[in-house]
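Missing here: one protein chain of the complex. Every other protein chain is in place.
Lettered A, B and C in written order, each chain numbered from 1.
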Amino acid sequence: MTQPNRLDDGGVLIDRSHKIKFFFDGKPYNGHPGDTLASALLANGVKLVNRSYKYHRPRGIVSSGPEEPNALVNLGSDATHEPNIRMTQIELHDGLDATSQNRFPNLDADIGVLNAAASRLYPAGFYYKTFIHPRHAWKYLFEPVIRRIAGLGKAPTHPDNSQYEHTYAFCDVLIAGGGVAGLVAAKAASEAGARVILAEQTERLGGRLLVDDDAEIDGKPARVWLEETIAALEAMDNVTIRLRTCCSAAYDHNYCLLYERSGDRGEAAQVRHRLWRVRTARVIAATGMIERPIAFHYNDVPGVMLASAVRDYVKLWGVSPGEKTVVYTTNDDGYRTALALHEAGRTVRAILDSRKDPSGPLVEKARAAGLEIRPNTGIGKAKAKRNKLEQIETVNFDKPEAPGKTMYCDCVAMSNGWSPVIHLYSHSGGKALWDEDAVMYRPDPANPPRGKDAEAMVFVAGSANGELTTDAVVAQAAEIASEALSQLGMKTSAVAPSVTAVTETTTVPVWCTPSPGKAGLGGKHFLDYQNDVTVADVALAAREGYESVEHAKRYTTLGMATDQGKLSNINGHAILGKTLGKTMAEVGTTTFRPPFTPISFGSIAGRETGNLFKPVRQTAMHDWHAAHGADWEPVGDWRRPYRYQRGDEDRDTSIHRECLRVRNSVGILDASTLGKIIVKGPDAPKFLDMMYTNMMSSLKPGKCRYGLMNNENGFLMDDGVVVRLDEETFLCHTTSGGADRIHAWFEEWLQTEWFDFKVYVANVTEQYSQIAVAGPKGLELLGSLDSDIDFAAVPFMGMAEGTVEGCPVRAFRISFTGELSYEFAVPVSFGLALWEKLHAKAEALGGGVYGTEAQHILRAEKGFVVIGDETDGTVTAHDVGMSWAVSKKKEDFIGKRAMERSDLTRPDRKQLVGLLTEDPNEVLPDGAHGVENGKAIGHVTSTYFSPTLKRSIAMALINGGRARFGEVIQISTAKKKTIRAVICDPVFYDKKGERQDV
Amino acid sequence: MLLIDCPCCGVSGEETEFAAGGEAHIVRAGPGSSDADFASYLFDRKNPRGVHFERWRHAFGCGKWFHMVRSTQTLEVFGVYKADVTSPPQDILDRVEAARAEGRVK
Amino acid sequence: MSELDLSLARPILEGVSDTGANGLKLFVQLLRGMVTLRADLSSPSVAAAVKDVTGSDMPDVRKATENVLWMSTDELLLLMPYGEGGAVAAKLGEALAGEHHLAVDVSDARSLFKLEGGAAREVLAKGAPVDLARDKFAVGDLRRTRISHIAAAFWQSGAEPDVFEIICFRSYANYLWEWLEESSREGSMPGIL
Partner (left out) sequence: MAAKRKPRYSIFSLARNSMSHHQGWEKAWRSPDPKPEYDVVIVGAGGHGLATAYYLAKNHGITNIAVVEKGWLGGGNTGRNTTIIRSNYLQDSSAALFELSRSLFETLSQELNYNIMFSPRGVLMLAQTEHEKRAWQRTHHATRLNNIYTEWADTKRVKEICPIINTDPGARFPVLGGLWQPRGGTARHDAVAWGYARAADDLGVDVIQNCEVLGIDREGGKVTGVQTTRGAIKCGKLGIVVAGNTTRLTDMAGFRMPLESVPLQALVSEPIKPCLDIVVMANTVHGYMSQSDKGELVIGGGTDGYNAYTQRGSFQHVEETVTALVETFPIISRLRMLRQWGGIVDITGDRSPIISKTPVDGVFVNCGWGTGGFKATCGSGHCFAATIAKGEPDAVAAPFSLDRFSEGRMIDESVAAAVAH
């Protein structure tokens, strides 16, 4: 397993002393520590690594970084399976097992390729023009086929058991990018005393300085300066440097995401990914540039690569992608690659330069090295053999029709100039300007993303700002850093390093290389490799009226692949402009959206999965309930015992047992989740009169009153028993879900509307466990308690305070079951103790616990409403027959005015009624509707089999229902069958209420 | 994601510590108001593309309601002030005017 | 006649977890008396009453003394031995008679945790959007905020090693405990604070 394309020496990142074995499509290969999967495969002479999305054309590695459009693979299997990973970002590690994707049966013989033969039939947007008839064919025939062909990697099939972490972090300056500009900025910021975080997406600092190391900085060789600078920064304790960490997004007010991939190298890592949510005063984006490809006929065959990438592989990893390379460039940078290959002892077949008379130091150096330079020339077309580049044909820009020269080569290194990476500048609204001379979009200093103080919050440093040469990069980075710092009132003592670097001359871009013959029209000049978008596609979109850059993008899918157009956008926009006769500035650009590169869903979820996904609230008796067979009903975040199962009895059996227990002996219920709010102050009575529909100021101390609460729309929002503890102090009970909502509601009115009221509110829901004791044997139970309270003397809707079995309690004589009933409020710490005592006493009397479902049935038998069951946010107190609880005396209360509106006073509104099915054993389905000549006239709100009455009962909201007692109506069920039921009074049991008030 | 200064406890906190409460300085219409005025109180909102006077609550913090003046266009914040007033303080209004003069907001 | 029996009182959970990460320790504290006092904190008589029942001066905004926590512009949380909450509330009631206030015993409403060790800041920083750098958050500082999904407050009560005390509403105690334990795992610290 030799590595044919590994150079004999060179490769600053790899450790040749160690070998790493890895697999691609099941075949074993060797690489070295420091390799990426891409560099290792290139070293092994692997050219074909993927198939394209639409035409399934053979594709190879194009780049060396996050912009890679082609070289995507599946990694791992089962719980570790992960699709669509860029080979250029995978650090090689032992046992790495990668498989190519989007091919069948294998890369070399992919049957999808048949597409290409008919590819002329599939221009941009072809699917909008066909598959229209017959109507059902789209769902049943065309779409399924398209779905199977589309998509990239395989979907995972197993849950992921890796660990993901979050952290919040704060700093003065967040620097994105650890290249020379980032380092210069970091130095300046750290010496100004700023808190600095520097995030570098790769595993190394230095950026292009590691490759293009011919500059001298502060009189030292670039590499020496680099090592010294890094060491200096690492020594500063106000600087945090994170490698493998990408600044993925810069949101409003400088809330930034760092995506740290610390655990992606095979070993079982404690933390796979960590998502940093960083709030920083300023961002310095030193995010560099991305080289642009050149469009020419079949510029996608494996072996055609970015010139900078070819150079990276040579210098960083000691790999030459090809034996014979043709360099095709529109600027000086291509010459660097030619020279690098030449120095590495590889053949540079020729340098094709779009410029008429290329000049400048780099060009001279190439000439001096004896390299063949062909000015005013490009590649007319490339030709592949066995899925690999075999030859190219040159074209002269002045005589494109003339036959060109054929050159045999296995690698093309192309350079069409550079695009600054300004994503972070754009994420929160920064604008870009087209610089015609530099041939690139640069950040528009007049329109930066602005923070809450309207100051610029993102600053762009170095080549990301369009600086091409090291000296310019360093100077600009130092300047922009001190500008950012001075905004923060900081001054840096750092002086910009002096740099001597090779100068470069201008770029003459080629947006589409003319091709001889028919290729001129039918040619496949690829712009977006991954989505198979060609020059012809973009031109077609423009011709068809999809003129806006967004239309063209969406119509052709240009720039919508997983690389988000990092390579293709500018070339594509240029073609659009050419076709429309518009300048780049007129064409405009699409918006960069976060994240810069894709981030894992796992990292976004962090640790908040499983038990930590959302909190569950527990009462003091939670474990006791669990130990006694409770199954749970979620109420808000609470879990309440729905019923207590005995042995393997079914739900109904236990629920009915619990109901009858309360009717016939005595039951106890954990009511701790009820909201409890203290309202105190001289204006408390006045305040509560506003909050409740009924009068609370007239309530006597020591007495309880059931109260209803409206929202301003006049609809019921909550209910509960209000207790007046003393003249100034009230205790308001709310529904279980409602405590926090109602507490906030009280505070809102007190703080924002009636801030002159002298009222303080405290939410004491969590201070008390609440236990209901209900049933005819209730008094007997209480009588047997060791207590200083004379329960018999407590009147209905009265209260008492004292000690019960050693626990401090408040006892309220209120009933939600219709039985004689007391509710004990006891400090939560005593809750379990009192509960166990009461339970023992209840069992001794043949009673015991009951759950929420029994409670629901018992209250339904009594016709008591439950907010959220009988009401749904559109129901008034009058609708549910509780006009008695709506004060006519009070001038005003929340929702009073709303209840006067025409629709809320309609006589035919839905009103709460009871329903008795003609067949007493037939229980109406939940939510079933009453029907009259095909129209719904209302719906069932609660429906049960009543064990007390030994028949089904239901409550319903029926149009004008209260006037219709005795009428029989049809209830339709989903199963198309209708059930007959009689409308009646919703109070089914003990209408006079004698049992609760003995 | 907004960074919000609570004028009550002085915290400069993440948006997720706060709860938005909609347009500020809406005068409550009660009994006696016309249907139109009442509907307007409940539902009509200025909803400007520009300077918005709004209510917030430091829900996970000191629990206090307060006012914030913010551009719904640029998210620039012109200031915060306590809840127990019926109109914004002058210095904030001045800042808004200045921003308008500079054409930063509508 | 029935007597109050304090021995019946139980915290909702008990435990100590020695998580190993930088000698991190996590405790659930035993019951603690707590009283919520809402009043005009600038009033001298309020300050006097607080001093009288706690021996502590009025804390500054977002500060915690040994036994008085600043909760809001008009709210304090007073700490005392468990069982004394009722008496303290009553005492405040007398002292502030005639002055608009609310003093209520909430000794059972919250659970109290203690997080101790070098990594304590980083554990909290995983779930609380608060700048916990040493020079930004020190002994005596208090913050009411979010930890993960829930409302909580914490204050620093010791340094070298850092000690943070954390309270949340009692029904959430199990969630917060599990969250803190998970987040304290060895090898999971970002290593920045």
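Keep this in mind: contacts are C-beta pairs under 8 Å (C-beta built on N, C-alpha and C of every residue); 3 or more make two chains touch, one makes a residue touch a chain.
Because the structure is predicted, anything quoted here is derived from the model rather than measured.
Engineer: Taking the whole complex into account, name the chains on display that the unshown chain touches.
Structural biologist: A, B
Engineer: Give the residue, chosen from A:872, A:892, A:918 or A:985, that touches the chain omitted from the document.
Structural biologist: Of the candidates A:872, A:892, A:918 or A:985, A:872 is in touch with the missing chain.
Engineer: Determine which one of A:385, A:543 or A:646 touches the chain that has been left out.
Structural biologist: Going through A:385, A:543 or A:646 one by one, A:543 is the residue touching the chain not shown.
Engineer: Among A:239, A:257, A:468 or A:587, which residue is in contact with the omitted chain in the full complex?
Structural biologist: Of the candidates A:239, A:257, A:468 or A:587, A:257 is in touch with the missing chain.
Engineer: Using the definition of touch stated at the top, determine which of A:598, A:798 or A:960 touches the missing chain.
Structural biologist: Result: among the candidates, A:598 touches the missing chain.
Engineer: Even though one chain is hidden, which residues of chain B still touch it in the full complex?
Structural biologist: So the residues of chain B touching the unseen chain are 1-2, 15-16, 19-20, 22-23, 35-36, 38-40, 42-49, 52, 54, 70, 72-75.
Engineer: So which bits of chain A touch the chain we can't see?
Structural biologist: Touch with the absent chain occurs at residues 53, 80-84, 120-121, 123, 126-133, 135, 138-139, 143, 146-148, 150-160, 162, 249, 251-252, 255, 257, 277, 427-429, 521-522, 536, 540, 543-548, 550-551, 554-555, 557, 562, 564, 591, 593-595, 598-602, 604-606, 608-611, 613-614, 616, 633-634, 713-714, 868-869, 872-874, 898, 901-904, 925-929, 931, 934-936, 939, 972-974, 976.
Methods note: only the chains that are shown with their structure count from here on.
Engineer: Between A-B and B-C, flag the pair that has more C-beta pairs in contact.
Structural biologist: By number of C-beta pairs in contact, A-B is the larger.
Engineer: Averaging only over C-alpha atoms, locate the centres of chain B and chain C and give their separation in whole Å.
Structural biologist: Their C-alpha centroids are separated by 32 Å.
Engineer: Quick check on chain B: which residues sit in contact with 2+ other chains?
Structural biologist: 14, 59, 63-64
Engineer: Would you please write down the residue numbers of chain C that are in contact with two or more other chains?
Structural biologist: Within chain C, residues 129-130 contact more than one other chain.
Engineer: Tell me, which parts of chain C touch chain A in their complex?
Structural biologist: Residue list for chain C touching chain A: 1-5, 8-12, 31, 36, 38-39, 74, 82, 86, 100-102, 104-110, 122, 125-131, 133, 136, 148-150, 169-175, 178-179, 182-183, 185-188, 190, 192.
Engineer: Mind listing the chain C positions that touch chain B in their complex?
Structural biologist: 61-62, 71-73, 75, 129-130, 143-146, 151
Engineer: Please name which positions on chain A make contact with chain B in the complex.
Structural biologist: It comes out as residues 168, 251-255, 279, 429, 450, 452-454, 712-713, 744, 747-748, 751-753, 755, 891-892, 896-898, 900-902.
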